[in-house]
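Got a structure for you, written out below as structure tokens; questions coming shortly.
Omission of a single protein chain aside, the complex is shown with its protein chains in their original locations.
Chain nomenclature is as follows: A, B and C, assigned in order of appearance, with residue numbering initiated at 1 for each chain independently.
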């Protein structure tokens, strides 16, 4: 009887609960026991789920009640030349996806960017936010609290930064709605995506607010952050990295690569990405930036739920005398190269392919570079899909390559 | 010299291009060759990426330029009792995530729902959409085209459905902006998420529109679909499955499970999820529904970029005389149990754990059930995070369990 | 002692309350008494407010506690040639405004449209909506109620239409959020703006819903209508009249009239109205459609608060080989030619200038024509402001003509 059998037996007997197994065995054995029990209960074969290639004990900081791993096919696009503020050179970007045709499509755009000499990319703002909500007596008190906050940002920074080695409080913006005061704290979290750092630092700042003002904390997140929900505040003011990428493609290159014209691509962009999204009441004026964001996030250990904010992107395309100007601006791309899922082995390897694993020098430069490469790849994806739409190839491309 | 070495050498020599390798070797060898080349070029070790547990030849419909797989830790929450329109019984839901504390948190909510006798869940609408954009001469012609479409939905259905064995065209809604006509086609795609089915069917319908009216197709997707962008049209009218879940928790249960009160949870929900999201200009009035959606999507082979639409959720919480009423309504949850990533092995195993793998009987019932279980788990996640916020535990929970 | 003095004295003595004066005197005297009392209390001279030109007794259906009238300067733009579904010919449109330069600016656009042979305009949809909210037990019951509603639209129409001579129920769309069911009733209210008609008809339909289903009415308006709030549901699905106008201006005309080029106008439109509004998280992708809507509403007796919905407009501008194509699409223009303020004398005279006073033949055609003329004027305003911006004249124009 293996240890896993034994553990499973103890659960069956009511002696242990499913989430307690790591207290009685190593993490691999605990996962194996759970697979046994689940297989028994549901009839499912879980053998592939059990074939993970990481150290289950290490993954304990990423998952509970572990049974194994999901495996998402990973491909690569590149070489992608990026002229950025942190990224500089040619990059191979691993993308994990189950959407057939995606990588081929992005790579077609990468090829066009490469032929054009590369994409220009800039991180324009870096700020991870957390916005607790406080209740106050009335709008008079709300006004006083907001004023106090504006006048005590130094003290708030001191309190917040006392909890972190790397994070810096950039600013605090108060918003009042009736007897609610929301304080949007914005941090430079360097190479970390920074959500936890921001949460912990904000909690310390909240204690100061509570001790010095009549405000009472209701929730450490009051949704003005805004984390993992589509929100105009992120699309406008940014969250994580605000990053923009562009490229200019001569007419000949457009026609060779995409089999269509700059005019047709610009028209498709205006009618679809600008006017269509406008009519849809959208916060995303792009073709499929989320596809590239999601695939890059999965490959590199980012938070998959933050694909939501990553989709706040605006794509522009203009037909000029000599060719096509195209850009994509991602307002709220939340990435890190330390923490979260970045130290898991496949994710860490993917970051190494990009050369941005771990903390950067200077601090923050690795996450900046990652953001810039993803933005350039998103631009490639936009170009390629716009090109395909402009030449009516979307459905047939999927029919050939897809599901 | 292995085949992979050989292939790599031919790429180095300029004899082959990276994406052509599958034409000269099996998919495993091609991936190995790419890893060799990438390792050489970037210095990265890609050994874990190479330890995938699926058949690379089969994955060719999911990925191009494959180098291996990303492995995302998978855990499980449950048993989760669901009283749904398709789901009925207790479910174990696999979740793949790298966010420490997430599964433990959701499971706390699951436990509360279980103690309360289960969640009530309903799929309220099923409709995968695709909205091409056409150009016309002027608003006069636009009006005529819109009228023609309204009067010829049967012919459009016939054209669209001729491309698919399962899909049914439910309706077509025309929207006019100047000389743009957007036609939002809505399909019942049964157990498939249905994006490709809808695209191909719509392309056939577009041919009819073009042949019978003066409208000229500009792009098969005009962003009123809206796919992979946050958009009010999805939040209002739905896309994929529109599904709602709720539960009633007696006061004692709230206090035991969450260490707080129904009043405190309802207050946190109002100030954060309703008023806070309102102030943020958000399309998501929830705490972190996207976390559960993302983790369930990764485990079960859904499209990770569609987490964007999955985040269009509204959470309500009301303190009543006897306890807490809570609900979550997901407007646009796009799921399938066939196609896409669902036949990959770890994903397929995860669907088997739920008992919803493959096509359902009746058709569509498996995808309905999957949507309902995810909604119930999202409700669990909302309850747990609201409970944690209400008792100020967010930061400390992360500090203990998290990164 | 005049009657007004006498009335005022009785208020001063506590014998009467300010709102009761019409019970003791004619409406003119009551208003005079209020002016006396207000002047006394505040020191304000109210003589001009008292110089109104309408019958105060008749205005009792428009105002309570009347003290007189606000006078808004009224000018006129035209002749404006409109080729519409209801409007046909040249129109003079009265506009009431206090914004210097507005009428001159709109008239410049009108002149360009006239030179171009007129604007093409179409009412694309007509539907005044009211959306009550009901509470139900849980999402199971919500689903049942939504199904019942979909299956009983005929009975709902019968109930609703029993309260009105003109209104017709076009459709009812159910939306579920947790234990809330919203029913968006859409009516053809013919020549009336129709908000009251829709409210009264919906109240009758609600009684049927309550008697036949377990749903309980919470509020006759549940904000999915949406009345007098900016809302995507109106911008997408329309409310009142959905109307679009366009025109094609040859290059020479653009340059003569606006002193700029089609290219410059198209560029300004893209960067400002499309991309700028996208970045602003806006539901209005136009330059200043609300200015024309507001001025026309004030002149013709519309509801000034519905300028909010009137601003849901998208302006497009495209530079073509031969000139400039421009359009404006107003999603939710809520107008009537009967009811509301339309029978007040200055408003009625303004409608007569347009030739659309009172009920149309066929019913609805007068309100359609009004909507079309306003849309054409909004197009004129867009062209003119875009032209001014493109030639950097905005500030100087205001400096010369404005405040």
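As a working rule, contacts are C-beta pairs under 8 Å (C-beta built on N, C-alpha and C of every residue); 3 or more make two chains touch, one makes a residue touch a chain.
Everything numeric in this text was worked out from a predicted model, so none of it was measured.
Which of these touches the unseen chain: A:11, A:27 or A:139?
Counting the whole complex, the residue in contact with the absent chain is A:139.
Tell me which residue among C:49, C:128, C:146 or C:380 touches the hidden chain in the full complex.
C:49
Thinking of the whole complex, not just what is shown, which of C:11, C:200 or C:363 touches the missing chain?
Among C:11, C:200 or C:363, only C:200 touches the chain that is not shown.
Of C:268, C:333 or C:377, which residue touches the hidden chain?
C:268
Please output the residues of chain B touching the missing chain, sorted low to high.
232, 235-236, 270, 274-275, 277-281, 283, 285, 314, 316, 318
Can you name the residues of chain A that touch the chain not displayed here?
Residue positions of chain A that touch the missing chain: 83, 85, 120-122, 124, 138-140, 142-143, 146, 175-180, 232-233, 235-237, 242, 244-246, 248, 281, 314, 316, 325, 327-329.
By definition in this document, only the chains that are shown with their structure count from here on.
Among all chains, whose Cα centre is located farthest from the one for chain B?
That would be chain C.
Taking shared residue numbers divided by all residue numbers at the interface, is the value for chain A and chain B over half (same) or under half (different)?
Over half of the interface numbering overlaps between copies: same.
On a C-alpha centroid basis, what's the spacing between chain A and chain C, in Å?
Each chain's C-alpha centroid was found; their separation is 42 Å.
Report the inter-centroid distance (CA atoms only) between chain A and chain B in whole Å.
Taking the mean C-alpha position of each chain, the two centres sit 16 Å apart.
For chain C, what residues touch not just one other chain but two or more?
232, 235-236, 281, 314, 316 - these are the residues of chain C that touch more than one other chain.
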